[in-house]
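Below is the structure I would like to discuss, written out as structure tokens.
Removed from the display is one protein chain of the complex; every other protein chain stays in position.
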Amino acid sequence: MTSLRDVLMPGRVLFVGGILILLVPLIPHGETYAMRLATQCALLAILAISWNLVGGLTGYPSFATAAFFGLGAYVGGVLQQMGLPWAIALLAAACAAALLAAPFGFTILRLRGHYFAIASLMLIAILREVTTGWASLTGGGMGLNVPGAASDPETTARFALQSMLGLSAVALASSAFVAKSWVGFGLSCIRMNETAAAGAGIDAALLKTLAFTLSSGLAGAAGAIYASWIGYIDPSDVYDVMWSVRPIVAVLIGGLGTVFGPVIGTLVYIALEEVLWRNILTFGTGALGLLIIALLFFLPSGILPSLRRRYRPA
Amino acid sequence: MSAPLLRVEGLSRRFAGLKAVEDVSFEILPGEITGLIGSNGAGKTTLVNLVTGHLKPTAGRVHFLGRDVTGSRPHRLQRLGLLRTFQVVQPFGEFTARDNVAASAFFSGKAHDLSAARQAAEEVLERLGIGRLANQLPPSMTLANRKRLELARAVAARPKLLFLDEVNAGLNSSEIDEVLHLLRAIANGGVAIVVIEHLMRVVRGLCRRLIVMHQGKLIADGATEIVAEDPEVMSAYLGARGAALLRGQV
Partner (left out) sequence: MSIATFLQVAANGLLLGGLYAAIAAGFSLVWGVLNIVNMLHGSVVVLGSYGAFFAWQRLGLNPFAAAVVIGPCVGVLGWFIQRFVIGRVISAPVLITLVMTFALDLVLNNGMLLAFTADYRKINGATGLAPLRIGTVVLPADRLIATVLAIAGTYTVHIYLHHSRLGRAIVAVRMDKETARLMGVKVERVYAITFALGLTMAGMAGCYLAVVYPISPLASGGYLGIAFTACVLGGLGSVIGAIAGGLLLGLVESFGALAIGSEYSLTVASTILILMLLVRPQGLVGRAGYE
């Protein structure tokens, strides 16, 4: 039983998030690098937290994050291009992701292990192809220009940071809430022993689908903010399997299934990625691969569980 | 004559040409302790899987409490009060014994929130003699205690009918006696029980009625003493010694 989870109420997370958002306008002019990094952190944190619900808590190794991230980016981007206000586009993106996730998730969550992972991975390719093919709506392979929430880059950057922080607070609060509630209890049971879970009266299909839908909705919302932030998206950029893998690695670093693991893992991961990108420009992604291999060798359960094991009272 | 809890009609299941269970029909009345016996591969576990929703039948119907529940999934049957335990115990390995039982108590709808469920769990664990193990994890428990935990999880869901699949497998003689004692207590609490068993002395001590399966078919169904004399049952499964054990003559 994690005392930290018990101590932290979702409300407090939202409160802290709110404070951080209010602090953003205080960032000095021209600190674009710091703001970019912070926004990237918040974005990866959202994706990591959302993935953790399905992959960590429920134990289903999903690779679908990128699919819903990309879907959210395109729904948000297209709607904004049509002139809809940013907030509506964001909401629509989250809903679109959830609406696709519910039936798709319900269907593939009947699969286990490798089969589930592959089926979830294939959704990325399907959505990428459909998006590219529907060029009249999405701009196809040429990409889509998304009008930012504001006209100048500095305001857009601040706005994106605030939105990402807000969404990450929502994501973390939801995750804490789920983990503490009977839903999280049931999902843990499913992870540990799905047969026994059925025997305990748990409607596994319902709970799994719920987790998958919530996770996908968050990823979709993140995608919409991303589109507004970057200003230009194309299918191979957002429907990239790396958007599925980076959150997984972040959670593995921080600790699978824990509430704060995804956040800690994200911070460590972004730090490492920055170091790699700055110093090993051409082989950056390859070096990332080596990093992941090293991680899996030396720290297989992640940071938080290793710390807990060391400091657990005898 | 009270209404049957469970009514199974013509239940069948094929696996690619093999008839694992063929045209089985029987009833279970409230308060009965019934033995389900037969040689390995006779189809006993498959039958239990079919009745409790872990497997879909290829033919036949299952009625529980008067409703047709054929093909219903295990969690739905659990909420109605039809449960089973597994031959190889299936606990939640990372949860304490208390949380293991609380899961059943909560998700069967018998406790309205997790803290009430945990409280109910402690009571059940106490009743089954493992109250002191409430904070332990299943992997660190002895097999006998893990079996009790499995029983506790079933009891916490307040079942009306409980199928026990080889609950005594791997236990020594005194542990088996303890399990028998527990099972009688559970039955006295109003739970109908069906035990899949190999040990004739257990069957004799516990079951007034026997159902015998052989090669997927039901070949006998009746009072223990009568079934024990059935020549077909003797030749298919019991043998002379088994029959004698059943009659209490050994």
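General observations
For reference, chains read A and B in written order, and residue numbers begin at 1 within each chain.
In the analysis below, a residue touches a chain if its C-beta (ideal position, glycine included) is under 8 Å from a C-beta of that chain, and two chains touch if they have at least 3 such contacts.
All of these numbers come straight from a predicted model, not from anything done at the bench.
Counted over the whole complex, the shown chains touched by the missing one are A. The residue touching the chain not shown here, chosen from A:Ile19, A:Ala34, A:Ala87 or A:Ala125, is A:Ala125. Only one of the listed residues, A:Ala38, A:Ala73 or A:Leu288, touches the absent chain: A:Leu288.
Touching the omitted chain from chain A are residues 55, 61, 63, 107-108, 110-115, 117-119, 122-123, 125-126, 128-130, 132-133, 241, 245, 248-249, 252, 282-286, 288-293, 296-297, 300.
Criterion: only the chains that are shown with their structure count from here on.
The distance from the centre of chain A to the centre of chain B, each centre being the mean of the chain's C-alpha atoms, comes to 44 Å. Per the touch definition, chain B reaches chain A in the complex via residues 53-54, 73-76, 78-79, 83-84, 86, 90-95, 99, 103-104, 106-109, 113-114, 153, 157.
Of all residues in chain A, only 182, 185-186, 188-189, 192-193, 195-204 touch chain B in the complex they form.
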